[in-house]
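The full complex has more chains than appear here; those shown keep their coordinates.
We call the chains A and B, going by the order they appear; numbering starts again at 1 in every chain.
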Amino acid sequence: MEGKMKAIVKNNAGPGAELMDVDIPTPGPGQVLIKVKSTSICGSDLHIYKWNNWAEKNVKLPQIMGHEVAGKVIALGENVKSVKEGDFVSAETHIPCGHCYQCKTGNRHICENMKILGVHTDGVFAEYAILEEVDVWHNDPSIPAESASIQEPLGNAIDTIRAGDVTGKEILITGAGPVGLLAVGVARAFGATKIIVSEPNEYRRKIAKKMGADLTLDPINEDLLSLVIKNTDGRGVDFTAEMSGNKNAIQQGLKSVRPGGSMALLGLPDDPISIDLTQDLIFKAVNLIGITGREMFKTWYIAGRLLKENRLNLSPVITHTFPLADFEKGMKLMEEGNCGKIILKP
Amino acid sequence: MEGKMKAIVKNNAGPGAELMDVDIPTPGPGQVLIKVKSTSICGSDLHIYKWNNWAEKNVKLPQIMGHEVAGKVIALGENVKSVKEGDFVSAETHIPCGHCYQCKTGNRHICENMKILGVHTDGVFAEYAILEEVDVWHNDPSIPAESASIQEPLGNAIDTIRAGDVTGKEILITGAGPVGLLAVGVARAFGATKIIVSEPNEYRRKIAKKMGADLTLDPINEDLLSLVIKNTDGRGVDFTAEMSGNKNAIQQGLKSVRPGGSMALLGLPDDPISIDLTQDLIFKAVNLIGITGREMFKTWYIAGRLLKENRLNLSPVITHTFPLADFEKGMKLMEEGNCGKIILKP
């Protein structure tokens, strides 16, 4: 398809990005072109926008930003077999090589040669975008584009909560940013019988309540560990889902786990963290589980069914919707923290 | 404690039972005496009442019937450490030996020397009853005695549904007798995204809907397999929970499972059943899982939390409540099938 489109482009190695007119891209072999219906902002978009160390190492300029998306397929490259024009799709954002040890053993989400949409390739903050066929996810038509766009981070939340086998369990979620809030809803949908949420931001604690938290606490002004112990018959939680990357959350979250329990880590701490392995992990026979990305595509099937069958209401998490042109408002809100998920619409 | 109590006693090797005055029993070492608050009728009680082959082989007469119970501890035998007078308790009904291979490896529910409360020992359809300390379960005071009594069959339902890892899954439940109905509620609480229930009795199909079934069907007048396929994108369900023991339900339920799925069997067929292992199990890489009793005590913790935290509403399943003296009305209703769970109160 020829012509120009609006896109948010990262042009310079420094803070900021620009809304520009660029060429509409053409899908190559094994690729499809979509017309973007909805996108949403991820924490990593903010890192690229602000140009932190991680961004500097990983992103080649210039590049279109964004990776959370829902849209309609409008053109197919060669050799595409499982997608057709008009399909309503979202995108897995891992682009696996397909041939490494991980890809060959069912772990494409930790591919040894991984590329990420919007990090290593042009992204989706635009009117049109290219997706790899292997990353195309077909949405049920009943799902709103805004929700469909959020399925990617919802998958992170699902993978994290699944690690805890939370049905009938008492759990702690540390950090109620957008993915943490999704995790609260997922844990509720999966049958956790008690969900305690630790989050310093009051705005987000309130959303956590709406998503199904039984108890929320402020770890700055309240004692996380003693509150957990008090609310779990003195035993500690069965499972902690760590969604913040915060040092205290990690240390206190691990101490909050009962003997024989487990803890999953999705939030990324900036620095190494000191852990009392003897007392907090070994003597308690606790499992500490690293979570990255989303299992392809088990989590997508679960996400799709939760949304299609209305088992999970995402509306409390979607706090703001902006036109693409106002992306800087979204970035600012993300940085301040008084938001859930922010939608950008072309 | 001295004195007499009312009890439903099986005296004769034939149909029927009698409400009689018998001595209040005295707890021996490792036993406790409870004042019964609520009991409920199980299918096996009906077998004993009607005196089928299984009953004839297993029950020594005379014997007090019943095993589902909730009550208050009023006396302790010697060496009881974990129970005290006044405790509000229910009873696990497996009485494991504690020393066999199964007991030593965490599978007490399939003890090689198992006894069952109310089958091999005097039961709980009485004003007072003896429990083994190892079988005592402490209830949260907020749980009604009627619900507390039903936790034992609820545990069967939980074990069956847990076998399917149903979160985010599409499942079939064949048979909506009392335990099947509990299984519907459990599957809903555990996050199954689609629950199809097959049950010939209309009264029970209606309760299944109240417990959370998305679709109910009548396997006598509708085609089970084609309805399942139609409602699962042509693929079949992820999991079938077989709660009826019926031959057609077992055969059709297995055919309804998608490749890579699984099926748990709790219902007990009277006779061997012909299975097309090549097509229905091997080529599909399906697991067929035998379920018996309840894992001690994982299922109890889950049951207790579901009830305490109001994640599961048992009231649609509890269709009738009778005084102990009217037990024959209960047995008759159980036989006819127009009931859910029937409570007997001393």
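In this text, a contact is a pair of C-beta atoms (placed from the backbone, for glycine too) under 8 Å apart; a residue touches a chain by one contact, two chains touch by 3 or more.
In this text, all values refer to a predicted model and were calculated from it rather than measured experimentally.
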Copy number across the full structure, from 2 displayed chains: 4
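Throughout what follows, only the chains that are shown with their structure count from here on.
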Whole-Å gap between the CA centroids of chain A and chain B: 41
Touching residues (chain side chain B, partner chain A) in the complex: 158, 162, 167-170, 189-191, 193-194, 214, 301-302, 305-306, 308-309, 311
